[in-house]
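The complex is shown incomplete by one protein chain, all other protein chains being positioned as in the whole.
Labels A, B and C are assigned to the chains in the order they are written; within every chain, residues are numbered from 1.
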Amino acid sequence: MSGKYKTPMLDELEKGPFPSFITEMKKATKISTTAEDALGQLEKSYQTKRGYWKHGGIVGVLGYGGGVIGRYSSLPDEFPGVAHYHTVRINQPSGFFYTSAALREICDIWDKYGSGMTNMHGSTGDLVLLGTTTDKLEAIFAEYSSRGWDLGSSGSAMRTPSCCVGPGRCEWACIDTLGLTYHLTQHFQDEMHRPAYPYKFKIKTAGCAVDCVAAIARADLSIIGTWKDDIQVDQAEVKAYADMGMNIQAEIAEMCPTECLKYDGGKITIDNKECTRCMHCIAKMTKALRPGKERGATILVGSKAPIVVGSLLSWVIVPFIKAEEPFEEVTELIENIIEWWDDNAKPRERIGELLEVKGMRPFLEAINVPPQPQQVREPRKDPFFFWTAADLEKK
Amino acid sequence: MSGKYKTPMLDELEKGPFPSFITEMKKATKISTTAEDALGQLEKSYQTKRGYWKHGGIVGVLGYGGGVIGRYSSLPDEFPGVAHYHTVRINQPSGFFYTSAALREICDIWDKYGSGMTNMHGSTGDLVLLGTTTDKLEAIFAEYSSRGWDLGSSGSAMRTPSCCVGPGRCEWACIDTLGLTYHLTQHFQDEMHRPAYPYKFKIKTAGCAVDCVAAIARADLSIIGTWKDDIQVDQAEVKAYADMGMNIQAEIAEMCPTECLKYDGGKITIDNKECTRCMHCIAKMTKALRPGKERGATILVGSKAPIVVGSLLSWVIVPFIKAEEPFEEVTELIENIIEWWDDNAKPRERIGELLEVKGMRPFLEAINVPPQPQQVREPRKDPFFFWTAADLEKK
Amino acid sequence: MALPQRQTDIGPPKFDKFLPPVIKENYGQWKYHEELSGGTMVHVAESGAKIWTVRCASPRLLSTETIREISDLADEFCGGYLRFTTRHNVEFLVSDESRLQPLVDKLTTMKYMIGGIGDRVSNIVHTQGWVHCHSACTDASGLVKAIMDDLADYFTHKVLPNKVRLAVACCVNMCGAVHCSDIAVVAVHRKVPKIDHANVTKMCEIPTTVGSCPTSAIRPNPKDKTITINEEKCMYCGNCFTVCPPIDIHDPEEDGVAIVVGGKVGSLRTDPKFSKLAIPFFYNEPPRWPKVVDAIRNILETYEKHAKKHERVGEWVERIGWERFFSLTGIEFTFQHIDDFTFMRDTMRTSAAFKY
Partner (left out) sequence: MALPQRQTDIGPPKFDKFLPPVIKENYGQWKYHEELSGGTMVHVAESGAKIWTVRCASPRLLSTETIREISDLADEFCGGYLRFTTRHNVEFLVSDESRLQPLVDKLTTMKYMIGGIGDRVSNIVHTQGWVHCHSACTDASGLVKAIMDDLADYFTHKVLPNKVRLAVACCVNMCGAVHCSDIAVVAVHRKVPKIDHANVTKMCEIPTTVGSCPTSAIRPNPKDKTITINEEKCMYCGNCFTVCPPIDIHDPEEDGVAIVVGGKVGSLRTDPKFSKLAIPFFYNEPPRWPKVVDAIRNILETYEKHAKKHERVGEWVERIGWERFFSLTGIEFTFQHIDDFTFMRDTMRTSAAFKY
């Protein structure tokens, strides 16, 4: 195992109950010498409290503009094994489902060309292979793609969409998150692999407002499952919860944000037209309460991390849209949204930032969505607003 | 009475139960012909849906830079009586208290020199005399000031402070709003009469968080009475309210924003350290609950109407300060606040706008107030913040 | 005629000269009050002393004749003592209980409108309008008269869930308290101002004019010593006109008023709130603006019907959600409602939970 460098500080991180990434890195030294130097350089970072990576140059595979992050050590003489240390992003299967066979296939190829280290998975969702050199990229791509695995994305492009487990194993999924994500990933392959957008564009899909994939916070386009009709109530199960000692009044009725759910000590009644479908009652009483049957998705736009204008959460654009195979309506909407952004954004301007600059009206008009109170938390405060010539004409 | 002009549209506004300003204007025609032309021009505005006043030139009295708003008709030939139609602002007595004798004195002088019309009072608080000409201003000033009435303010100056009735007739006043307002009005006479600030500066004082003078929304500096110790509870009176049929649970306990007030069907108990002193319970059960005894004021800064950057509410700067005669501490604080603004603002920049440009730190440091969580509703979100050299030194 | 000797910087008369004896004696020693009717109340001091108040509506624009009339009434019933409120009503301060009912009766006979106390509509804070201001794009006093005539019952006796504070401002300078009122009217322009370039050159400071624009729509045109306005960016606030009169913002055909709702200033229960746009536009319809009057009544009655006791308009709307406010009042939601000024970000819905 690891011998090339002494790593006293890193060794400290092999102690304790949580699985150790240092142990993982050490395991990888059995696969590649790269991994040795990765450890060595990391120990140096720990000693000196700074990173030793340089900006990536542009590296990639023929015909693709993204999917590989170029990375070079700033101390190539000291740590030659990581002089090049690129990552390869692979489109993950929706919902991060695998078989052991699939995982072994991935490992086999990676052991051949890479450092033996992975990230399962990247924050965006890709399967991330960590540490290889420029000369191996074409081979890596041929090996993976011939076996049905494609590169993920990077740069100013559609990024690999991701989603929650949804109908795969969740009783609250109001849309087929896995199917829709697979569909979108396929649909936007070109946009994913040949960066031609003003900046990155991310799509995340959650089956319900619980949002187990943080779609509303981490996607330029957030798709969240919802329903329109009444919550399904099973009063026998309500009673069962009460019998098990749940304080339904305090935990459910008093925490219902709209006060539309009442508990009379026996039964739950819901004034469904006042329900916002926040999911609290359903999540906490899963046997007794279930989403309604008229299901679809809410489409929100714009969330991102703080750089440049401060972090954003996504904004509701379309309160309800059907999202069933073959997903035509929602795909068309997404295309229109992206087209408007692509036409109007400056380089490195995310759609949320652009919307703030342009205002909602030109956007909504371009994508043909009417103004609706569901889009706002509250109307504007100051009486500073615009009128078009057309507005003035209709008296 | 009014005969010079036909005023069919205005006459419509003499109908109905609410007292009519048109009737008032007609009454004034007994005093001055000015009032006739004011009516005539107003009728024309009603007919044509637009005003006919020009911007004011600078008019005033010797040695003063404000207190008079110059106003000229844009139709002086058609309505010669309002060719000049200036308003005179008079410092109102704190709390708008008068005797009949004082009011008659005001009327007598005004009938002599003006249109016979007044605004009791202007939105800022001044006693406003409506409609006179440039040549009469000196006489008006001599007459009023010799009798103890001084001009109010206009332009880029301290504006006449105003306040709620407070200890004059309210059981909740935690500070002497009338005394403090009188003190500040006297203290800032020079700043009020000789505009030398970047822009207007308004002070309003409310005796408690009920804020019957809208201090928090309409004053660059808002002073609001508060207390620090426990709410005084009279349980016998609690019972009396219950006996009278008040639903104390729903109306008081459930509406207490901090849930710190509990009602057990007999008594009220308050967890005073969690109470925000919002005044709800006290206002709705005035016989049973009263503010504590350790009283003072919260100082807030910055509110204003929407032009230019959007409307602002005032921000808490000093959570608690003693405000008792001779009001030294609070006066000094206000002077420091104004000094910082005066030193830093561009012309036509209100203090709230300036603070947004500069940030709180230089301001708080200048006025020697430490950062405190009471100043914010919540801390910043994005990790974009500054460090001074001094900050970095103290490790 | 010789003028008396002027004095400077003397400030106002000290208020205590004008306090009735019972107030002087019990200053700061009030214990509680009781509402006796829509327009009368009594305050009781620790000492047991009492002061009765009778509140009457005032159009604020008062002739000296009316002020004298009020003074006479104060003499007859109040030992000469009276005050005005922060919302411009007149308050007769009665120290002698036996004078209370006679005063009320006399005021009633004289058609004074008694009310405004308690959970009711009080006077409308408002501004100069066409009566006096060059900036006005509606008449404030006329609107107030029309609205208050319609809501008279809510001033004199009908009880609401809580106080409802109305305001009217005749331009976006908002000299009234529109930005934090339960329901308010604010006059707005809808067309880009026309520029009289020759006079701009003569009369205006270009940097001030450029700086006056909230949306940076104005650029200097140094060649002709004037300015140009980017029509795309101008939202007709009129601030350029305030600092530079040759920029004419008035357009009688397209000027009118907007209605905003849900503001408040007190800190009771919930934090003070800004008003939000409810209805972006009504044409000016003098003398009685019937559509505006109806719209306000509709909002007020919807609130009256749906709010819980003690809920202010804004508290009620926030509890039910703005989407429900629009559906309950039947008000149309338009592009104008969606913020595109500085703070759009905070007004958009960032949640998957909402009502239909």
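Heads up, the rule we're going with is that a residue touches a chain if its C-beta (ideal position, glycine included) is under 8 Å from a C-beta of that chain, and two chains touch if they have at least 3 such contacts.
Not measured: the values here are computed from a predicted model.
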Item to complete: Going by the touch rule at the top, give the shown chains the omitted chain contacts.
Response: A, B, C
Response to the item:
The listed residue (A:88, A:157 or A:209) that touches the chain absent from the view is A:209
Discussion item. For the chain left out of this view, which of B:192, B:278 or B:354 touches it?
Written reply: B:278
Practice prompt. Among A:24, A:229 or A:294, single out the residue that touches the unshown chain.
Written response: A:24
Response to the item:
Contact residues on chain A toward the hidden chain run 9-10, 12-13, 15-22, 24-25, 27-28, 30-31, 38, 42, 45-46, 48-56, 63-64, 71, 85, 87, 90-104, 106-107, 110-111, 116-121, 123, 130-131, 138-139, 141-143, 145-150, 162, 164-165, 167-171, 173, 176, 178, 182, 185-186, 189-190, 193, 209-218, 250-251, 255-257, 276, 278-280, 283-284, 286-287, 305-311, 313, 346-348, 377
Fill in: In chain B, positions touching the absent partner
208-209, 211, 216, 224, 226, 228, 257-259, 273-279, 298, 300, 303, 312-316, 319-320, 356, 358-361, 364, 371-387, 392, 395
Worksheet, complete the sentence: Where chain C meets the chain that is not shown, the residues are 267, 271-272, 343, 345-346, 350-353
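Please note the rule applied: only the chains that are shown with their structure count from here on.
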Practice prompt. Would you kindly tell me how far, in whole Å, the mean C-alpha position of chain C lies from that of chain A?
Written response: 48
Worksheet entry | Distance between the centres, which are taken as Cα means, of chain C and chain B, whole angstrom | 12
Fill in: For chain A, residues that touch 2 or more chains besides their own
310, 381-384
Worksheet item: When you check chain C against every other chain, which residues touch at least two of them?
Response: 172, 179, 214, 237, 274, 341, 343
